[in-house]
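Worksheet: the structure to be examined is printed underneath.
A single protein chain has been omitted from the complex, and every remaining protein chain is retained in its original position.
Letters A, B and C mark the chains in the order given here, with residues in each chain numbered from 1 onward.
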Amino acid sequence: MSNETAKKGKKWETPLLDQLKEGPWPSFVRELERCATTSPRTEDLLGQLEQSYKDNVNHWKHGGMAGVTGYGTGITARFSAMPEKFPGCKEYHTVRIGQTQGYFYTSEVLRKLADICDKYAGGLFDFHASSGDIQTLGTRTDELDPMFAELRKIHFDLGGGGSGVRTPSACIGPARCEWAMFDTLRACQDFVEHYQDELHRPMFNYKWKTKFSGCPNDCDCSGVRSDLSFVGVWKDNIRIDQDAVKKYAEKMNIWEDVIYKCPTKCMSYDEKNGMVIDDSNCVKCMHCINMMPKALRPGVVRGAQIRFGGKVTMTVGARLGFVLVPFYDIEKDKKEGYPFLTELLDRIWEFWDENGASRERVGELIQRIGIGNFLEEIGLDPIPEMIAFPRQNPFIDFEEYYEEEGEEEEQEE
Amino acid sequence: MSNETAKKGKKWETPLLDQLKEGPWPSFVRELERCATTSPRTEDLLGQLEQSYKDNVNHWKHGGMAGVTGYGTGITARFSAMPEKFPGCKEYHTVRIGQTQGYFYTSEVLRKLADICDKYAGGLFDFHASSGDIQTLGTRTDELDPMFAELRKIHFDLGGGGSGVRTPSACIGPARCEWAMFDTLRACQDFVEHYQDELHRPMFNYKWKTKFSGCPNDCDCSGVRSDLSFVGVWKDNIRIDQDAVKKYAEKMNIWEDVIYKCPTKCMSYDEKNGMVIDDSNCVKCMHCINMMPKALRPGVVRGAQIRFGGKVTMTVGARLGFVLVPFYDIEKDKKEGYPFLTELLDRIWEFWDENGASRERVGELIQRIGIGNFLEEIGLDPIPEMIAFPRQNPFIDFEEYYEEEGEEEEQEE
Amino acid sequence: MPSLAETVKEPEQLTDFGPPEYWPFLPPIVQRNYGKWKYHEILKPGVMVHVSESGEKVYTVRCGGTRETSTTTTRLLADLADKYAGGYLRFTSRNSIEFLLDNEENIEPLIKDLTDEGFPVGGMAGSVGNMIHTQGWLHCHTSAGDANGVTKAVMDELHKYYVSDELPAKLRVAFACCINMCGSVGASDVALIALHRRPPKVQYDKIRSVCEIPGTVAACPVDAISPKPYNGKPSVAVNEERCVYCGNCYSVCPAMPIADPLNDGLSLWVGGKISNARVKPRLASLAVPWMPNEPPRWPTAVKAVMTVVEAWRKGAKRGERVIEWIDRIGWPNFFKVTGFEFTKYHIDDYRLGETTMNYSNYVRL
Partner (left out) sequence: MPSLAETVKEPEQLTDFGPPEYWPFLPPIVQRNYGKWKYHEILKPGVMVHVSESGEKVYTVRCGGTRETSTTTTRLLADLADKYAGGYLRFTSRNSIEFLLDNEENIEPLIKDLTDEGFPVGGMAGSVGNMIHTQGWLHCHTSAGDANGVTKAVMDELHKYYVSDELPAKLRVAFACCINMCGSVGASDVALIALHRRPPKVQYDKIRSVCEIPGTVAACPVDAISPKPYNGKPSVAVNEERCVYCGNCYSVCPAMPIADPLNDGLSLWVGGKISNARVKPRLASLAVPWMPNEPPRWPTAVKAVMTVVEAWRKGAKRGERVIEWIDRIGWPNFFKVTGFEFTKYHIDDYRLGETTMNYSNYVRL
């Protein structure tokens, strides 16, 4: 149990880390010290970190196992490589706790989380970890089940990990943003509730990440950091308030700041005609709307684009997501219980399962075996929206050829 | 000898080819027929071609050998696959004759060439073949040496072929173009004269093509169709005749037709300041100059850019040339006898020879083993002008690492 | 504010009940205007207002913090939420903290309290966002550098651009402690990535018992690992010429340690972009291949970051993200103005490297 009493004196001298208490930005060393006053294990963490600062190398063992009963994921087990010297770090596991959508909390729930973190961990949070989870640091293996029992009481469940669906995340969306083209928070919550099993009991070839951004500004980084990306988009015309445009024209150079930067140069402006947009050529980049939020608003026929296959470095190099579904009527699908989405994912996962290698992200797989083949298998039509440009080489793998009747005989003439 | 007398009647019915005599564009069938009136072998060529039109397939044998004594290249041997039916095509070789630079001829020399082509070939020319050579079609093996003797008399030599330097070519350049930033014809002539041995006695891994264009309009396609591309370029400022700019302004929309299309948007125009160009950001694309030839002229500090590694399809896919030397002072190098260029090529060819595989173009090789390594070997510095953008992945093959003294002992602690 | 009892009930299922429903955690003004926001305006650094179609306005005050947050600080933030924001707060996708106020008058007192407690207020519009980072030496076994330390050192320098609003455009800076890149660094405006640069040392005695040999061989992206018996027992050999120090073998096999005090270091990357505005999303490109790990304040790396930021700040036109500035002036000029050396390592020689060459005559001379 981690409700140890704080030591009086400083257990470890940390002359190197102390230098990181200087400077105007808030200091994580102060945070660690605050924890250390009540948590001896985090005191040792400070000591071990100072040791790393001296040695220029981390002092953790490779991997190891630990978990909550009934779950296959949610815990990152971490064991010190110097447990004799830093016994508090001997087991210093991370617990991934699924965040609320949009990262909204009440003071009360934060205090409750803090109590649990003091009691069963090192008093240290990540608000938030990079996939979106809340993380607590510093739990020992035997504390995991009791800690989860406490979290369960306030309805906080474990996040993802391993080779399965990872904790999805969403931008703030309709909660405070005028550009949310779909309900990112609801979609994300529905998604994570639906895929609890895939989240908590990994069975894929490798991890699967999902992120929801309400518009192409992509404040949740979905296009660059998730296998499955939802980005809100509109289909009809940008709504223009010409009076408001005029007001912007007084304080900015509309041509230079807005129009020239439109990626398809589909806009024009003059005093007589006001702002004119050729919406058929608008690629929904958001720029003009970003620049003139009071004058330009996205259209009202809304949905999401599905981009696919994004991931980082290992081992083929990082990939961004490419357009898989240019317009997905997510509200409609939601009303019906997401048949389109869930069936699509079933097919994709089946395909990945059958064809993928271990530790091969789905984007790597489909590139390896060809997007065209992948599309056929999952039942989507190839469409030019998916590509930047068609192939520039003639190595076309046609699937069939014509045969003359009875030609077999001639073959070896 | 091919000075056979013409047949009276038509030897072959060509109902399919006859349909290609219709229509407003000049007809190659008429050209073939013109030859056929005096050349029975070309009469058979017409017949064999008609046969192909019926059968939907060519009727030539694979490869075969034929050549001019003392040369390893210059002849494309071609033997009919139906020699019984079309005896005139039994041997119907092509002779590649090095063209004059800029493809300039006198009527007299053309007539002389025509005489030779009638006497030793099928009376049929290619003006010109795709690398630049004049080609005659329809010579038999035993006619090659006598034909060359005739060509020699009018100082026409054989062109390239096989795995060596191919016949280089040049745009019309200073002969008639105001934008020639170096003397393309002279450079091409100097090149081909210098590399006669490499042209006529192949010893490389595969073909090597060289093309010279006087400016980035690249009328000789050097950047996309040659291993070694020279494209003229200037270093200083575009020369502006503001009065002439004004005149253009009367008949065209300078902003729309010129300025917005500048790839780096480094221009501006208004009545007060006239045309203003930020030359430090001009990438010498030629567009503004093309649009206003009377008002804008390239600068006067001139040279050539060397692009490298271009080639077509087989087998890794087509490649364009990339910038190897951003500014090559070709006039200066010429004055000194081209030491820079010849030494560079010596090093490149040595490298290709040592590292390349058979039928591997030099551009494929350097990509296979890494541009950085290639540059080191040939003694050029890596510079950012060579790339569109630096690497986006962290798989860096550092060549060395630090070692602690006496660390070997610890290695297997 | 609803009481905790109202917002989160103990779930009926024992496991797999999922994260708590978010709705009760939304401030009432947000609940009332959910999906009805009309426009927003940045009022000053760190403060913006969103106006609803209903006419209601919500004021956001944003401050930076350390992502590693003590329970003490958590409680302190909770107190401020109670005091000014009806007991609600949120975090942003970049680890900043936001208070949503329905009462305009709370803005200044809140800012004062935050400032007193050492939280910088800002991070909106033409400013730097909080730096995204990973675990580093604090918690990760594969780390090649420390995350929190580098982040702190960099943010100390960037602090002035967080609390003001004078950068040409948004600036996103990030850190990753190995090339697994747990976070946004691959597409950041400016990123530091810790790298190894020495091949793994095979622990011949151990490898057989702790690793699966074929899996280890297969993990290498450049085929540098081959099976090779050691003292008659199955083991592997590493081709040091080929190895690109990615550490993927170590990820799958603990007997291939690659961390090395002398050779682990930091690389600098620039020009990534996530949003679709104006130009397409892009991955960041290499600027500096390697700088030494210099705890506790990594002066070389911090200076390199600031060199890019200052060059961009001075050279960019209004509204130009880092990559837009570089695209306009050209990479050769980027290396000129920053003084970074261009080396063969900058030329991509990995799988798709050939698509990164300059296949045109476009050169600034």
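Note that in this section contacts are C-beta pairs under 8 Å (C-beta built on N, C-alpha and C of every residue); 3 or more make two chains touch, one makes a residue touch a chain.
If you're wondering where the values come from, they're calculated on a predicted model, not measured in any experiment.
Undergrad: For the unseen chain, which displayed partners does it touch in the full complex?
TA: Computed over the complete complex, the missing chain touches A, B, C.
Undergrad: Please pick, from B:66, B:95 or B:113, the residue that touches the omitted chain in the full complex.
TA: Reading the full complex, the residue touching the unseen chain is B:113.
Undergrad: Which residue from B:95, B:137 or B:267 sits in contact with the chain not drawn here?
TA: Going through B:95, B:137 or B:267 one by one, B:137 is the residue touching the chain not shown.
Undergrad: For the chain left out of this view, which of B:12, B:71 or B:255 touches it?
TA: The one listed residue touching the chain not shown is B:71.
Undergrad: Identify the residue among C:248, C:293 or C:360 that touches the chain left out of the display.
TA: C:360
Undergrad: Over the whole complex, note the residues of subunit B touching the chain we left out.
TA: On the subunit B side, contact with the omitted chain comes from 16-17, 19-20, 22-29, 31-32, 34-35, 38, 45, 49, 52-63, 70-71, 76, 78, 92, 94, 98-115, 117-118, 123-128, 130, 137, 152-157, 169, 171-172, 174-178, 180, 183, 185, 189, 192-193, 196-197, 199-200, 216-221, 223-225, 231, 257, 261-263, 283-287, 290-291, 293-294, 297, 312-318, 320, 358-359.
Undergrad: Tell me which stretches of subunit A touch the chain missing from the display.
TA: Interface residues of subunit A facing the absent chain: 216, 218, 223, 231, 233-235, 263-265, 280-285, 305, 307, 319-323, 326-327, 367, 370-373, 375-376, 382-398, 401-404, 411-412.
Undergrad: Tell me where the left-out chain touches subunit C, residue by residue.
TA: 276, 280-281, 352, 354-355, 359-362
As a working rule, only the chains that are shown with their structure count from here on.
Undergrad: Comparing centres built from CA atoms, which chain ends up most distant from subunit A?
TA: Taking each chain's C-alpha mean as its centre, the farthest from subunit A is B.
Undergrad: Averaging over Cα atoms per chain, report the distance between subunit B and subunit C in Å.
TA: Between these chains, centre-to-centre, one finds 48 Å.
Undergrad: Averaging only over C-alpha atoms, locate the centres of subunit A and subunit C and give their separation in whole Å.
TA: 13
Undergrad: Could you pull out the residues of subunit A that touch at least 2 other chains?
TA: 313, 317-318
Undergrad: Among the residues of subunit C, which ones contact at least 2 other chains?
TA: In subunit C, 179, 186, 221, 246, 260, 262, 283, 350 touch at least two other chains.
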